[in-house]
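Read the structure below first, then the notes.
Removed from the display is one protein chain of the complex; every other protein chain stays in position.
What follows is subunit A.
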């Protein structure tokens, strides 16, 4: 232990002699007197001017509070220090205040003004902490002050203060519920907040104050879904459980017409296709109010929720995983629920408390959806070291999972459990065997035999439990088991456990015809020991006697009378009653003939066999993961999970007009309007989901380029126009994939397959359906460059400049056909130059777009000494690479400084990091001595500054070389208007915004220099700007096409401010550094 007992050492310095050892003082009288004394010196210490003494006193007071001792008489002395300058003293005073303010309300008011001052502090943390303490003081008189403070804080600049405001809402509400209406207003306001920091807290406040106001969620639903992954863990749990409830009220049940589907496979086909594919057609269908019998179509928002929660199954927090699991269980279509099993099984490795809760939930789920956990059967095997409560739960799950096919393994496993030393567990195992036997007819006899063998077990508990279970099993088919009953009858001599004895007696009585000889003898024995038996046994003896009297009165008449007489004088009134009742029934007396005539029917009526079922059956009417589910009883404050509505409420309530979520506010084109929303969220989704947003409309490339707020990868599978022409084919194949896709997570790509293929899973639905897919997948490209070349051109970046480049590109390059769709806003530098006179009216823009020279210039790739005469340089040409728009085009300059010609120059097999790919230059057959030549190659750096290492090979030699791009070369300029720029910038805030202050040297104070320096550092295009001291630049990263927006605010006074907005945070950070370096040099 490396820690030092800081506190006790401090204490040693100044504590009074009477200080008892912490935690060892019971609140005895002797201590009390010293308490008073000690409090006096504490008061003294608090009154001094020395912070160290005050601190010491406060520490001791807090220690008292921690022990649960009363320190309330110090209130006046402590509250004086609320304005103390020392932060630590202040904090401890806060701790004290929060604890005792409720008890000393008048005095507590003295402190309020300090907090009110704190609320106005320029430091956000002080504002927040003032609000936090103020709202924690449970003094009703300050409710108006709190209300005011919360309202103000809710519109604070700082998200942290807003978060604190959200936390304060439930506190105020519990203090004074009359404030509800006002608080709801604040909640509504905070719900609209876009920061992840606030989201969890405000939903928590919503759940506590006004969970019934589901209407407040509509407008924020999509935002919450999209933010979810970035919210902190605790917030995620709260939001997920709220959204589960929301979804149950707003969407249709995904399983509602499963029965319908079974009847009509054709419909099933359509239904599921639309459900997964969500083609434009299905969307229209979704918006139209659908009649009940129409095939089920999942609301896109319902899908969104499922898609965005799925990644959270991989959270480290068990609570989050469980929250998602219950969401899937309650909301997902049957076929998709399976994904949660793996995550839940993973949790079984966690702390035993977590296991306990998870197993309870798994037990419930496994009854409803057995198939889901079947693959994980072995994960529920029991170890002798598991705590008993865990063992029993695992056993429950194993029993639920047992079926015709796996029962042999399960039974073998049970066999080992029976020999455990933990007897409670053994008893539970026997019960479990009984349940397996009733559920699976095939093994009934095996189980029964096994149980009969257990009857000779030395442990009485085991035998007793077996008897009880056997009794239940025998009831199902008594006729065949006379032998077993005889065996059981013999046991009555030895077995002492009352329940077992009772069970045997009942069995013999019930089936006395099968053992006509033994039964009276057993009764004889029991009559002998009657007085010594337990009550339940006595009742069964009476029962047996009555039954035998009815069937075999000749032999047992006297015995029965004897037993009944004994019972008549028993101490227990139940037994006396029973005896009297039985006697009246079976022994015909003078007047009671009516009943006794039917006595046989009454006693020997055929009884239905008991059904052994899980105690977890039907627990799923409680929301899984909830406290109520765990307790199997409604906990205070539990909210029932609502049933699915019959008809879906209007889905348009969730439409938001704000540009963040819907790019084109054009209402007529709903299709288009929704599009950006999909591509937007697609990036978040797991591999199986990529299918969802696949068939893109024609306007897609445009809407996409302006959407992308949350996804780096989204463009890679969707920026292809060819794809939508093949819409039909696409969705079909994807449907088939989705069918197989249920097990997709398990799909193993062969080990040899290179790393770069990882993106393949994400996009293979589309790449398999439409061959012309352009993805960032490099290897395929390398494998078949030519065929690819022909198909790729539509990507607009390369197309217009293809001719120009083809001069440099020595490969046989077929110019692409004319662009079918108007190009998106990406304009290459050279194209911009061509269009200069036409479009670019802002003169200041031209030089910026026209500076294709990288600041780096030519760099050495291979020194001539190292290269044995071959010198190689390279430069970033900043021209789009013709073959693949995702590649950075690099000019390679070779010069032969040796005496001999160098032959067969080409690129050798590169070993590249994941994702990076190279388009090699065509082989240079021969380079005569003294000559130079150039070539162009393309490298897809995958938006990272990782070096591309490859070999330069000549006929004789191989040289290892590497090219590492500066971050500025990983992008291509984009032309956009100021408004577009602002709009995009608005979407890339928060995590995606990096701001840095810098001092511009005087040399950089003019437009030209700034533009020059920025564009030299990064391949960005200038965006026109209204204000003179502001510069804006825009570009897109090459591989993912993510926007990179750079703003330089160079006001004459004060430091300049550089802001980069990009969802590629790493690129953004590095770019800021590079640009600052360039500008300040």
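To be clear about the criterion, a residue touches a chain if its C-beta (ideal position, glycine included) is under 8 Å from a C-beta of that chain, and two chains touch if they have at least 3 such contacts; residues count from 1.
Assume contacts and distances are computed from a predicted model.
Participant: According to UniProt, what is the chain that's been left out of this complex called? Choose from "AP-3 complex subunit mu-1", "Small ribosomal subunit protein mS29", "Latexin" or "Integrator complex subunit 11".
Facilitator: Looking only at the record, the undisplayed chain corresponds to "AP-3 complex subunit mu-1".
Participant: Thinking of the whole complex, not just what is shown, which of A:457, A:584 or A:897 touches the missing chain?
Facilitator: Among A:457, A:584 or A:897, only A:457 touches the chain that is not shown.
Participant: Given the contact definition stated above, which residue among A:155, A:416 or A:572 touches the chain not shown here?
Facilitator: Considering all chains, including the one not shown, the answer is A:416.
Participant: Which of A:43, A:80, A:194 or A:342 sits in contact with the chain that's absent?
Facilitator: Answering carefully, the residue with contact to the hidden chain is A:342.
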